[in-house]
Structures are given as structure tokens and as C-alpha cells.
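I'd like to ask you about the structure that follows.
Left out: one protein chain. Kept in place: all the others.
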Amino acid sequence: MTETELLTWVRGPGFQIATIIFVLGIMLRLFEILMLGRKANLAEAKGSEMSSGLRTVFSRTIPDASTFKRSAFTVTAGYIFHIGLFVVIFLFAPHILLFKDIIGFGWPALPSTVIDATAVITIITLVIVLVHRLRDPVKRFLSNFDDYLGWFVTILPLITGYIAFHRIGMSAPSLIAIHILSVELLMVVFPFTKLMHMFTLILARWYNGAISGYRGVQS
Amino acid sequence: MSASFEKGYNALKEQVDSTVAAFFSSCVHCGMCADACLFYTETGAPERTPIHKTEPLRRVWKQEYTLLGRIGKLFGIGEKVTDEMMEQWETLVYDSCTLCGRCTMICPVGNDIAGMIRKTREGMAAAGHAPPGLIGATKRAITIGSPMGVKLPALQAQIAHVEKDSGMKIPLDVEGADYMLLLSSMEIMNFPEFIDAVAKIFKHANVSWTISSEAFEATNSGIQIGASDIAAELVQRIVDAAAKLKVKNVISPECGHAYMAIRWDGPNLIGKSYDFKVVHILELLDDLRQQGRLKINGRLKERLTYHDPCQIARRGGVIDEPRNLIGMFADNFVEMPETGKMNWCCGAGGGVSSNERADEIRLQVFQRKKDQLDAIHVDGIISACSNCRIHLEDGLEEYHMEIPLLSLTETLAENLEES
Partner (left out) sequence: MTNDLSRKDKTLGETLRSQGISRRSFLKFCAATASMMALPPSMIPTIANALEKARRPSVIWLSFQECTGCTESLTRAHTATVESLIFDSISLDYHHTLQAAAGHAAEAAREAAMEENNGKYLLVVDGSIPLDNPGYSTIAGISNYDMLMDTARGAAAIISVGTCAAFGGIPHAKPNPTGAVSVSDIIKDKPIINVPGCPPIPVVITGVLTHFLTFGTIPELDNLGRPKTFYGQSIHDRCYRRPFYDKGLFAETFDDEGARLGWCLYKLGCKGPTSYNACATTKWNGGVSFPIEAGHPCLGCSEPDFWDGGGFYKAISMPTENITKTTIYAAAAGVAVGVAVGATGRMKKASASKAHQKVTIDDLEK
């Protein structure tokens, strides 16, 4: 298989397979959850489920001051790599083209130097986050294979992307193919690991807000 | 005698719903719930991380309700729930959690962890892995009518005592009254002043009320141990008594989990909406205040703070009412750092106080409350839960702190204009 053939495969059938597993897996997981349903609450409501639920979906992004103080590292590092991932994934021109090709519309991109710097910051942060996970007693105690797999498949596309962007070590078609391949690995693994939180946290936060809101508490 | 692992496992299967599935799917093991839990912050034991306490429920969800888990189970892979495992989790689920819900408030992905620990208890109780202390309390609640073993004659004796002291009539079994008052055993046995205070306020505000001789106990060991069937039976007694006395409203007393049981869990436990309204005593008092039916004469100069009982505030929705009421008589009110829905638990709710095995740890984690109090230097702590109150007293004594504890209702009653 030549480099170009590999690149063409990962852009073609490879991406096709990854997309099928990714999309099918996500929908499967979401409906698997939703189908379980929950019982109607028979107690008289003191507040609205819907508005509180929707508010919590957004408000839970920002911790209250005391929680921030207590979990400063987790929150700060979490912010950095989540924003970093967002910037790198969604604001890099070639990536936007991919989304545009699928969903039909695009949006303005950031200069590639900004993306480059963001990628470096994100990679470093993810490494620090892993070190912290290995050293913090609670995180280490809670961590299982899923956590490390999730970390690995997240940092891999960042690293391969960085290398491909700078064309280090190999020729561009191979590097880009490897980068896309690493993204495809992420897509295949995504629905069946904790990475699913990207979607399920909307449900979880909504439920959390709804449970509190029903009782008249702002969560 | 007939608890079994199978029953426990089945109970856990029953507990999984879309909320549980969404929560477990979202957990990223960030560990922030540990920092929100006084059982972790004060002991530093990673296994007391809130989300870890739900592990039995998580495994059931994973193995029974996810495609991947079910396939894994077919091939015998994946983490199984066993009787030994549940036994191991008993102290985590009961002794190290007050269901205070602080973890639920801070979880960045929005998991209602406290709610899931409550659900986990359903499985634990059915599998026979509930603490002996709680089992005893639950048995007494069913057989005697009160977890502390308070029977009607004891209440009658206290009522007689109050009537004699105050010269007021305590209405017992008055049909058609507007409000039916519930009491917690602790109030009957340890703080009978509460009955006196309520009587005084209601007389002052001209509220029509009564106490049922058949269902005066507000507490519900069933929801603490995690046995919904038993909890439902206890709720049903109140529902029946309310129907019998044809009351429009039932008042939940100054007790956190009693409010949770009768106000929020009750209708769902018995599977039917009430024909009456449930109000917390503080909600009713604030209502009276708004209507201008409470006239205060004295104002307190002392520096006072308010301890939010978890089940009333964070889990119950009664947060502004106590502050409105305190504002009526306190000149010098200060909030604790982290208050209202973010207040720290006293350390004895959710059945911990009924579980003698947890006596040591509940006093250890009181350090959290001590730190909060140390930051504000107050002359008195007001609260609205007799369980919090007893434990706060215990804790202050343990840590050699001398801060008087006040009941909000009682303090209000003391400062009412004589009518």
C-alpha cells in the first residue's frame, strides 16, 4: 500500500467505517439511556423542571467559588484542555472544511499559528493531567482502563496532528494519514468509553437541574 | 431473616432508570465529588469519594443495561456485583454518607450522586447489608411507630406538660383543622419546647391546627435505610390520618429527612398524589410573615448564623424562608462561608445518627462544620432540624466549643409580641 493509497483509504472507507461506528454508537448509547425512562414525579412541584434543567446544562460549566478553590487544579486544567480541544478541533481551517463537507456549512477559522500554539498547550496540559491522575490519591483510586484509554485516544490525534502540521520525520501523506487514522481510532472508541460524557452530560446536567428545580432549588 | 443477595441485586435492577444511566455514562472520574464530601475532606480516604459509593449500582447498570456490558456478561467479563462486594460497601454507603447532596451540587457533569447512593441503599437493604442500628430503628418505626420508640402515651405526657406550663390547649385529633402537625421523636423526647413554640405561634397567628394521635411521627427510617416498601407504609399512616381528620395541609416539623420523606418522596412511595398539601414549618411561618400575621417585639443583638439542614435546603428547596424569618428578629445575622444550597452537612444525617457504628466518624467529620464556624465567630447557631441540632451539640462538645444552638421556630416564638 502506497502512502497515497493509505491516505485515500483513511479519507474514504476508513473514515466511512469510523463515522458509522461513531454515529451509530452515540445514538445507540443515547437511546439506550433514554429508553429506560423515569417515573413521573407525583409530588407537587415547587419549581420548573424544564427551565432549571436547561439552566443547569449551561450553569454547571462554571463552578462556584468555593468549589473552584477546593478543586483548583482539576477545574483549571479541565478548562484548558477542553477549550484547547475545542479550538483545535473546531477552529482549524482544514477541520472546518471537513465539517462543512458533512453538515453543509462552515465558520471562520483561526490562524494556523494560533492553532499550533493551542495544540502544544493542550498536549502539555493533557500530559500534566495524566501525571496528576497518577499521583492524586482520589483520581488514581477511581481510575480504570477506560480513563487511560480515553486519555490516550484524545492526546494521540493532537500529537499526530502536530507532527503532521510540521511534517516531522515522515512525508506528508503518511503523516496526514496517520493523523486521520488516530482520529478514526478516537471515533471508534468514543461511544463506548467515558468520552461519551460529551453528549450524555447534557442529559445528566438536565436531570440534575430538573431534580433540583422541581424542588425549588437552583442547582 | 429473608434478606438475600438475589433480592438486593433485583432491587438494584429496579433502581436503574434513564437518570442513573445518564449519570454513569457521564462520569469522567475527575474526583471533584471527593472535595465536596466531608467524609473525604476530613478523613482523606479515597474510597469515601462519593461516586465510588455507588459502585454496586454502576456495575448493575453496566452489566444489565448497556449493550457492551451485556455482551461482556455473556462472555463472563466485566465487574460483577457479589454479596461479598456489597458487604464491603456497607460502611461506605451507610456510615460514610449522609445523603447531603453536596456532591450532586458540584459534579461538573451533573450527576445526582447522592440520589444514586440513596438508590444503592435499596439494594443494600434488600440484600441484608444495612447497619444494625438502622435496622433496629426501622423495626421500631414500624412496630412502635417511632424509630426512637416513642409511643402515644409519651407524646400525651409531653402535651400535658406543655399545656400545664403554658396554659394553652394543644389540639389533638381535631377534625377539619387547616393544618395537621407532624413531629419527630427527637422533638417529642429532647425538645418538647418545639410543641410549645408552635402552639404559641399558631395561637398568635390564629392558625387552625391539630396533631393526630395515630400518625404524629414525621421521621421515616425507611428512606434512610433504603427500603421503599417500609417507607411507603410509614407515609401511608400519615396519609390515612390526614384523610381521617380531613385536614387540608400537613406540616413537616423541623427535621430534614422527615421533610424529604413526606414532601418529596411520599407521593412517589405510595404511588399516588396527596389530597392535601405538605408544607415545612418554615414555609408556613414565612407565609404567615408575608401575610403580616407575625408580630415581633424583641430583636436579638447577638451575632447569629443559620445552619441549613441538607434535606430542607439543598435537597428540599427551603432556603430563603429561614432567612426571611431570621431577618424579623436578628440584628446581627451572618452567613457561614458556603451556605444555603452549598452548606456543609453536620455529618449525622441520612441515618448516620441512628447507626452507632458511625459515631466515631460522624464526630471526626464534624471538623468541617467547626472550620466553618471558626471562620465567623458567632454567639449562636440557628437551625431547623432536630437531628442536626443534636449532632451539632455533640460536635461542639467534642471540639470544646461553646456556641448555643437555637431552633428557628422556638426562637421566633420567643420573640413574638404577646397576644
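The letters A and B name the chains in turn, as written, and every chain counts its residues from 1.
Criterion: contacts are C-beta pairs under 8 Å (C-beta built on N, C-alpha and C of every residue); 3 or more make two chains touch, one makes a residue touch a chain.
Remember, it's a predicted structure, so these values are computed and weren't measured experimentally.
The residue touching the chain not shown here, chosen from A:E32, A:D64 or A:D136, is A:E32.
Looking at B:V28, B:V81, B:C107 or B:A125, the residue that reaches the missing chain in the full complex is B:A125. Where chain A meets the missing chain, the touching residues are 2-5, 7-8, 11-13, 15-16, 19-37, 93-95, 97-98, 101-104, 108-113, 167, 171-173, 176.
For chain B, the residues in touch with the chain missing from this view are 1-4, 7, 10-11, 13-14, 16-17, 64-65, 67, 125-126, 128, 130, 135, 138-139, 142-143, 225, 227-230.
By definition in this document, only the chains that are shown with their structure count from here on.
Those residues of chain B whose C-beta lies close enough to touch chain A in the complex are 16-23, 25-32, 34-36, 40-41, 44, 46-47, 49, 51-52, 65-68, 104-112, 115, 263-268, 271-274, 277-278, 313-319, 337-338, 341-342. Residue ranges of chain A in contact with chain B, taken from their complex: 28-29, 32-39, 41-44, 46-47, 56-57, 60-61, 63-64, 66-67, 70-71, 74-75, 78, 136-144, 147, 150, 192, 194, 196-197, 200-201, 203-209, 211-212, 215-219.
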